[in-house]
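Only one protein chain is missing from this complex, and each of the others stays in its spot.
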Amino acid sequence: MIARPLEPAVPGNSRARRSLYLQYMVEPFYYLAPAVILIGAVMMMPLIIGISYSFQSIELLNPFKTGWVGLDNYADLWTDRKFWIALENTFFWTFWSITFQFLLGLGLALLLNTQFFGKRLFQALVFLPWAVPTFLSALTWAWLFNPVIGPLPHWLVAVGILSEPYNILGDPDLAMWGPIMANIWFGVPFFAITLLAALQSIPSELYEAAEIDGATPWQSFTKITLPFLAPMIAITVMLRTIWIANFADLIFVMTGGGPANSTQILSTYIFTTAFRKLDFGYASTIAVALLAILLVYALILLWLRKKLVRI
Amino acid sequence: MSIMRRRHPLFAVGKYAALLFYLAFALFPLYWLLKIALTPDALIFSEGTRLLPSAMTWSNFSAVLFATDFLAYFGNSLIVSLGTAFVTTLVAAGAGYAFSRFVFAGKKIIIAVMLITQMFPLLMIIAPIYKIVADLGLLNSLTSLIVVYTAFNIPFATFLMQSFFDGIPKDLEEAAMMDGCSRFQALRKVVFPLTLPGLGATLGFVFTAAWSELLFALMLISRNDAMTFPVGLLTFVSKFSVDWGQMMAAGVLALIPSCLFFIFIQRYLVQGLTSGAVKG
């Protein structure tokens, strides 16, 4: 062995002198900085600005009406009939979308948790709607509901739901079911995938033990599968609810909120107010209201979870 | 599941009926899109609702490709989506690596902020972003779209990358550092090659998300030559709302890149959708 002289750390560099502690402390921020800066500049800062907009009048089409207006926007909101309609529609839209997505997703996950021929291909094909760009899902479903080129109105007549083939997207009583349908189609894979992952984490010994103890398949589903899935279901449904309540693309493309605001939900109302009327002050006010509602919802859920977990 | 197999034969019939239902539900709309796109114009109205067309044509596709601006929209979308995917993956890889490997002050706060950004209505910031972009004179520029999309996708991509880094033992980098690498060299020579599938999956997820974004693109892009595919298609729909065959052909074209990336990221769907928690 030949003893080697110690090579200088980084020749002539004072960095080697600096404390390792300091180096190790600063290091993560080199890797993190770009992400933090981008999120700060493009999301957090506009978020704060957006909240401040809700106390201002900013109408690009009406540049002389610019300035701080205090709570005027909120007062307008309180008396805005469209806002209350949109709020009601948001509940309707979210509730039915999530209900069907969840039930169909659970069914699909349970199916995919069994063995059958061609499962891999089947899985790829039924998950495909998730990959379809949302604007395209919206257009496709809008076309399917069109009596000229789509089969759905004719089928609906055949089963007796409609009296004659017309486009339900133009019917204020039924229009909301169009986007909900598209949303179910688009969202089932997401639920199926997350629930499938949870299902596969249930140890199979449990089912074998239950079978030995004489449980019927229905009993093992309600006594083993559901309790195991429950936490995953709770989290997924909660997060998904927020996501769907914010999801404006489908409705905007399919109906634009019409006819007669019958499909207007809060997020589309925000977008149309900002995009069509360029009234940024009022759009931000609706957005703050939506944020507040979602916040209350999240807090209630957290509180419920705490309550339930204690038992 | 072993229990399923030993059930009554009716269960098997029910199961295959259910499989068939899901398959039809998932594929029928896409089939219809393709069918109309392939139906000759003359036949659309006469047999618009028949399940199979009596004749097929590629003319709608060639018309869309060569007689409209769709090729340009397609190109713009490709630039925006690929640009977003690459920048996001790079930035998210850094952040995901930091989350995976370091303990540092403020880590919990940064993670919490990233989770929150996944939950608040993004439309909330559409007005401020429009004003900021307009003030910078960057309306109708693809760069501004890339920057905005990148920021939107970073949180999700970061959590995804973190889950991939978590799967690589820390020992490997430490061994590389003992072997004479700086941390960055260890990352590049040892960790990076092992994360390639993860980087690919993240790239795919972000591409898919950017490819389908519509509302911000509508807001920030108004000039025809800078339009992305969704914006272009939507304007096309409102302008020529009668040329069904061409619109559907354009739709099929928009589907192609998504499908390609979907095949590619299929294996990572579970990891992707569960790590991002809310990403749809």
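Lettered A and B in written order, each chain numbered from 1.
Simple rule for what comes next: a residue touches a chain if its C-beta (ideal position, glycine included) is under 8 Å from a C-beta of that chain, and two chains touch if they have at least 3 such contacts.
Basically, contacts and distances are computed from a predicted model.
Between the listed names "Thiosulfate oxidation carrier complex protein SoxZ", "Protein phosphatase CheZ", "Sn-glycerol-3-phosphate ABC transporter ATP-binding protein UgpC" or "Osmoprotectant transport system permease protein", the UniProt record for the complex's undisplayed chain reads "Sn-glycerol-3-phosphate ABC transporter ATP-binding protein UgpC". Per the touch definition above, the residue from B:L43, B:L65, B:I79 or B:L194 contacting the chain not shown is B:L194.
One chain is missing from the display, and on chain B it is touched by residues 169, 171-172, 174-182, 185, 189-190, 193-194. For chain A, the list of residues touching the undisplayed chain reads 1-4, 6-7, 9-10, 16-21, 23-24.
Just so it is clear, only the chains that are shown with their structure count from here on.
Computed centre separation for the pair chain A/chain B is 14 angstrom, with centres defined by C-alpha atoms. Partner chain B is touched in their complex by these residues of chain A: 25, 27-32, 34-36, 38-39, 41-47, 49-50, 53, 58, 104, 107-108, 111, 113-116, 122, 124-137, 139-141, 143-144, 147-151, 154, 185-190, 193-194, 196-197, 204, 207-208, 211, 217, 220, 235, 239-240, 242-243, 245-249, 252-253, 267, 270-271, 274-275, 280, 283-284, 287-288, 290-291, 294, 298.
Listed in rising order, the residues of chain B touching chain A in the complex are 1-5, 7, 15-16, 18-19, 22-23, 25-27, 29-30, 32-33, 36, 44-45, 48-49, 51, 91-92, 94-95, 97-98, 101-102, 104-105, 107, 110, 113-114, 117, 119-132, 147-148, 150-152, 154-155, 158, 183, 208, 211-212, 214-215, 218-219, 230, 233-234, 237, 244, 247-248, 251, 254-255, 258-259, 261-263, 266, 269-270, 273-274, 277-278, 280.
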